[in-house]
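Working notes, structure below.
All protein chains but one are shown in place.
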Amino acid sequence: MNEKIILSVENLDITFRTNAGLVHAIRGVDFELPAGKTLALVGESGSGKSVTMKAVAGLLDDNATVNSGKIFYNGLDLLTLSKRDLRKKINGQQIAMVFQDPMTSLDPTMTIGAQITEGMLLHQKISATDAKDKAVELLKLVGLNEPEKRVKNYPHQLSGGQRQRVVIAIALSCEPKILICDEPTTALDVTIQARILDLIQDLQKKMGLSVIYITHDLGVVAKVADFVNVMYAGKIIEAGTVDEIFYDPRHPYTWGLLLAMPDLDTTEDRLYSIPGSPPNLLHEPIGDAFAARNRFAMKIDEREQPPMFKISETHSAATWLLHPDAPKIELPRELRLRLERARKAANL
Amino acid sequence: MRNEELGIRNADDFEFIAGRDLNVDLNFASQGYWKGVAVHFCRNKLAVAGVIIVAVIMLFAILAPIVSTYGYQEIVAVNVDGKQIVAKSLEPQFAGEAQNLFADKTFLFGTDDMGRDLWTRTWFGARVSLLIAFVAIFIDMIIGMSYGLISGYFGGHVDNIMQRFIEIAGSIPTLVIISILAIFMDKGIGLVIAALLVTEWIGMSKISRAECLKLKEREYVLASRTLGAGSFHIIFKQILPNTIGPIITQVMFSIPVAIFTEAFLSFVGVGIVLPQCSIGSLIEAGFNNITVLPYQILPPICVLALLMLGFNLIGDGFREALAPKIENM
Partner (left out) sequence: MTKYVAKRIFMSVLTLFVIIFVLFVLIRIMPGNPFPVERMSAEMILQKRAELGLDKPILIQFVDYMSMLLQGSFGNGTSLYNGAPIKPILLACLENSFKIGVLSILFGTTVGLLLGITAALNRGKFLDGLCTVFSILGVCIPSYVFMIFLQYFFSYKIPFFPYFFDPSRFLFSSIMPSLSLSLFTVATVARFTRNEMIEVMNSDYVKLAEAKGLYGFELMRKHVLRNALIPVVTVIAPLVVDLLTGAMVMEKIYGVNGVGKLMVDAISGDGIDYNYVLALGIVFSSLYIGIMLVLDILYGIIDPRIRLTAKETA
């Protein structure tokens, strides 16, 4: 790859202390984000996608321990920084975050304007009036009507969609290089979802942002992402470009995810769902964590974790099915049909 | 591919696993609601400690007065040369330890200034206090739940009027209510129970109203209403069972309040009257002699504190078990 890598995560491993015991939430995660591109992190709830991103933003809860790993931002390992340095130099100015639920992510006792200018006043040499003007400008940029009036409002006076725009405005206030969006649209109405996604894409182009989406919605991924990482039980199990994941998926879990996505041409009566539920990471899984839910599980899956098998320069997946000795398998009919349709539609 | 680096394999490595039913979810075996609550509750060490404390005290309160050699009102005395010598204000003793006329008798907690055995009286008092608390809170629960459910279920004007009433009733300080009751009634168990009845039901009704408001919008209630179920059926068969959890929590927190209220009323002299005894009246008696005979106040105070602690721990445990936080899972 010849693009500049702005963020790279290497072998990240995180455990949480809980009352029930240690939960090994992140079990060795590697990925890279090229500058100016969009990366989507996909997985079920509890697969570790949010935790990974919180680690990148330095926002892990107190009961989390990073056992190993490195997070390089422009060559600087963020995990070696003190909390103070991280907040002073990185948060807001380099890496900003948009949270899932706009109803809870704004301080209810502070005006919108104060919340937007807060970061600017903290990091930049800027006067209060200039900051306020900039806040109005930002609100205009994120498409909020009557921005002059809105800066004096409190969060409870705005709707969910308006609040999420405010959260995005806050994230952009210090002109960050990376924007992490943690399921930015799941709490919103479908019509507003699309508008928020368009807005982020638009801003990305204007400001040259690199964006990471955390989501479980493959529809969102198809719309916005350049690269996709699929996470399962604290590991990345398939990584590739958006085309590779959607038209040529290799991991049975990714197949399940794609099949579970509603599709107009589907011939089945019932929507497919992956059987079972993700493993409880209180107990370290032996072998492939997905084996118990995998129709194509082999005996080795119960003994040994599959490594990442490389399929192309950009595409790799962690499943023993890709081992040269593994039996060739027939894709499920429904999935095969679907992939064919998708490829045809995309003219591949 | 670096398949050689991955080590030596077994011959059957790449055989599919056969004979599994993938639809059986092994991670989250299905579990009843109350079973889940019970499991959570038992895992909470403090809550279990609370249960043990309360159980032990209740056991003593039930059994100790029955098996005791002395009655709770009995003044222990011996005849010496035709004269009655009363076992007044004896320090705690085991048979044969103390060198006095009562050397052969056991007074685990000593005797009071009237010559009554404090061991028997303490447990008898605990029994009275617990009885008052249970009776009062049980009636409160019934009144409060009915009031709250009716107010919440019917809503509109009914709710409005009923809530205004509660607002005003709730603004009268407990003390004022007690003083009014004291005018109407004689001192004693009845007054204490009445005071608890008038004050404690409000909290219960607020909780059951809130639960009812939440539940009546649920799909299953709407469904049965569409099917023609009557209000009575819906309230008692569908809403009531689902409000039990929060109500039990509230009951667990109300019992110590009731025990405390009894102790407080008896202490200031408008509660239990002699020769009856309760935790509160025993503390009052002990307090009057505290400088001379400090041992007398210890048993009732310890029982009171342990009861309050125990019930509060149980209440906390219940609350957490009913709404487990994710971090505690």
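In order of appearance the chains are A and B, and numbering begins at 1 in each one.
Everything that follows uses one rule, which is that a residue touches a chain if its C-beta (ideal position, glycine included) is under 8 Å from a C-beta of that chain, and two chains touch if they have at least 3 such contacts.
Every value quoted in this text rests on a predicted model; they were computed, and no experiment measured them.
Student: Kindly state which of the options A:41, A:55, A:151 or A:170 is in contact with the chain not pictured.
Tutor: Looking across A:41, A:55, A:151 or A:170, the contact with the absent chain belongs to A:170.
Student: Of B:229, B:309 or B:322, which one is in contact with the hidden chain?
Tutor: Of the listed residues, the one touching the omitted chain is B:309.
Student: Pick out which of A:83, A:205 or A:328 touches the chain that's been left out of the picture.
Tutor: Considering all chains, including the one not shown, the answer is A:83.
Student: Based on the whole complex, identify which of A:101, A:217, A:243 or A:334 touches the chain you can't see.
Tutor: Going through A:101, A:217, A:243 or A:334 one by one, A:101 is the residue touching the chain not shown.
Student: Consider the whole complex, including the chain that is not shown, and state which of B:84, B:179 or B:231 touches that chain.
Tutor: Final answer for the missing-chain contact: B:179.
Student: Which chain B residues touch the hidden chain?
Tutor: Per the touch rule, chain B residues meeting the hidden chain are 167-168, 171-176, 178-180, 182-184, 187, 256, 260, 263-264, 267-270, 283, 287, 290-291, 294, 297, 301, 304-305, 308-309, 312-313.
Student: What is the set of chain A residues that contact the non-displayed chain in the whole complex?
Tutor: 57-59, 61-63, 83-84, 87-88, 90-93, 96-97, 99-101, 104-110, 118-119, 122-123, 154, 156-157, 167, 170-171, 173-174
Rule of thumb we're sticking to: only the chains that are shown with their structure count from here on.
Student: Rounded to the nearest whole Å, what is the centre-to-centre distance of chain A and chain B, using the mean of the C-alpha atoms as each centre?
Tutor: From the centre of chain A to the centre of chain B is 48 Å.
Student: Taking the touch rule as given, give the residues of chain A at its contact with chain B in the complex, in rising order.
Tutor: Checking each residue of chain A against chain B gives 18-20, 63, 275-280, 291-293, 295-304, 307, 309-310, 320, 323-327.
Student: Report the residues of chain B in contact with chain A in the complex, numbered from low to high.
Tutor: Residues in contact with chain A: 1-3, 6, 9-10, 12-17, 20, 22-28, 327-329.
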